[in-house]
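Of the protein chains in this complex, one is absent; all others appear in place.
Up next, chain A:
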């Protein structure tokens, strides 16, 4: 019954998406007809129905209803409740339902809340959103029905991949999906504005909170995913340029560029076509990412679907949406003028430079990710990994970081570089000092060296925009920028330090023996059996002490899951302010000695603290923008009342943010 309710709600939601598309499209032809009035309510009800459908799936998983195929294939009665629930989207069908739910909810939210755009653009936007949604509804209903029943209920479920039974993976997919799908709103806005040719600062202001919101979630999703891979997979790496990781990085790169470009459009009415283009590209990258992960074209931990039919389906959707949007762009971009002008030394110019750099980095990641798939189609197998991405990416990352340090100090439109020579000298001097110091004292690779120097320069430069300003009067959005830029410096420092100074020891030790790693002493004091709800494990008891200080106990495990049967390693970590000790216990060598794998990773945690800071900066900017918008709206309302006009007829017109 619950499954049927869910399926019915899904069909109804799809029908409403069709209605929304038709209503929005008709509004284009003959203004506000009766039908056009239906677009907003349709979007809102569609959101409610999709959410209801997803709720039904959650209930099915909570109850472990084994007559439903998806539950039987991915769940198990002995799993802890939280992993039963996360199992609902830890598979292909469920995650696609989550995708469409988030998308429908986002559509409902713009329909309910967005009043800044001209009504025609708004209708075009809702129609575009519905058009994209319909494709994914069709995909779900025709080739990935999550509510399919089994002819015979299963006796027991097949269980969820133990690697995915982790608290990080409860939050990672929804976070990332909100980010991916939030960009669909930017896409729809861009298409809507192209259709009605109204690319204005107001359009950028309407779009910006969505891009910011999606970008915050993407940042958090990537950060969490990276930390999950680091501690759960048990090999101490935090980024491997795996196609699945790249699939989440590419929309982030595009969204970062879009965010900055939209800010220029909102404040200065420049970069119109560029912003539209990035709006299209950002969501296209989300779809490309979904295609890579969902089609089974890469077979890795994330790629659950091994069904070519689905891959083809997504590929067709992808070409319709991306191809269609790019075609529209090609046809209309010429009629959208570039907007206000600016000089070479101006904040706009710095932002344009970094937008081009971000796009180039995106190009490299896309190439490196897709190229092996391309050659595989011709039966040539190549691998593209860190030795390619790191140096080639650095060609663009290094100049970008330099300009990023200077850009926020420049004035809009026109500035003189001499005016900001002092902050430039300080930041540049700090970078040079670190460069020299590290070169003299250590012997590390060129990339980590550059990373350390740039992080020092950027870290100082990121606070420079605060110089000479009244901090209490500073807009929240500016604080957001400062913190996000500082976060980049912090993360960069973590990455460089991890790659330059990590130490690793492999040791075979008997119980009672000692091993050393960097400044740590590690004693294996005991190996004992232990058990959890759906696993048994051998647990090593390690007494670790930093530079001979008081010792601390950590317990890495080697776990045996029985549904499905699989062995995993649970790493144990000791976090200090200056780094992390990372311990993994392996198997017994046969002579009573146990295999220990130990790492000391100085300042590795800065990578994720940096990620959190970046997201925090985004949150501050979002709050600042929303409050400013509310204030602006209230002022407009009062002004309109005074003139005795209805609010609808007032064209918003106000100077930059």
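As a working rule, a residue touches a chain if its C-beta (ideal position, glycine included) is under 8 Å from a C-beta of that chain, and two chains touch if they have at least 3 such contacts; residues count from 1.
Simple rule for what comes next: contacts and distances are computed from a predicted model.
*Asks:* UniProt protein name for the omitted subunit, picking from "histidine kinase", "L-lactate dehydrogenase complex protein LldF", "ABC transporter" or "Cytochrome c-type biogenesis protein"?
*Replies:* The correct option from "histidine kinase", "L-lactate dehydrogenase complex protein LldF", "ABC transporter" or "Cytochrome c-type biogenesis protein" is "Cytochrome c-type biogenesis protein", the UniProt name of the unshown chain.
*Asks:* Using the document's definition of touch, tell me which of A:23, A:44 or A:73 contacts the absent chain.
*Replies:* Checking the options A:23, A:44 or A:73, the one contacting the hidden chain is A:73.
*Asks:* Which residue from A:35, A:233 or A:435 sits in contact with the chain not drawn here?
*Replies:* A:233
*Asks:* Using the touch definition from the top, which of A:326, A:364 or A:640 touches the missing chain?
*Replies:* Checking the options A:326, A:364 or A:640, the one contacting the hidden chain is A:364.
*Asks:* Applying the definition given at the start, please give the residues of chain A touching the unseen chain.
*Replies:* 73, 161, 163, 233, 235-237, 240, 242-244, 298-301, 304, 306-307, 341-344, 349, 352-353, 356-357, 359-360, 363-364, 367-368, 371, 375, 380-388, 392, 395-396, 504-506, 508, 560, 564-569, 586-587, 589-590, 595
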